[in-house]
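The structure appears below as structure tokens.
Take a look at chain A:
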Amino acid sequence: MNALLNVWTWIAVSAGAIFFLAGTVGLLRFPDSLTRLHALTKADNLGLGLVVLGLLPQTSGILDAVKLIAIWLLVMLSGASISQLIAHRVWMDSDPQQ
Partner candidate 1 sequence: MAGATLFGLCAAVLIGLGVFGLITHPQPLRKILAFNVIGSGVFLLFGAIAYRGAAAGMSADPVPQALLITGIVVAFSATALAVALLLRLHDETGSASLSAEATNKEPSGGHDA
Partner candidate 2 sequence: MVDFLLMAACFILAMVALGLWRILRGPADVDRMMAAQLLGSGSIAIVLLSGAATGQAMMINVALILAVLAAFASLAFVKAGDIARQGKMPDEDAQ
């Protein structure tokens, strides 16, 4: 059972790291601000989410597990809303007549 949980940690944390890689590559290589924003949100939501899911079996108690999930939800909430606001800002900047 323990070995199985460790394998799960390996897989999920590695997958999360891959999403951070993807987010960085997107942030560096995509041509304009809106597409870069798209890449960023993947790293935020999925990268961190998979790291959190991977670390869940390694926590010592139920409180720590709840805090881990809360961290993920908080980052998703603020990431999703801040990307809306940044996208709005990009749009306003590109169209000054508005």
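With respect to how the candidates were assembled, all candidates are chains of the complex that A comes from, given by their letters.
Here is the rule we go by: a contact is a pair of C-beta atoms (placed from the backbone, for glycine too) under 8 Å apart; a residue touches a chain by one contact, two chains touch by 3 or more; residues count from 1.
Just so you know, these numbers come straight off a predicted model, no measurement behind them.
Enquirer: Of 1 or 2, which one touches chain A within the complex?
Expert: 2
Enquirer: Contact residues on chain A for candidate 2 in the complex?
Expert: So the residues of chain A in touch with candidate 2 come to 6, 9-10, 13-14, 16-17, 20-21, 23-24, 27-28, 33, 36-37, 40, 43-44, 47-48, 51-52, 55, 58-61, 64, 67-68, 70-71, 74-75, 78-79, 81-82, 85-86, 88-90, 92-93.
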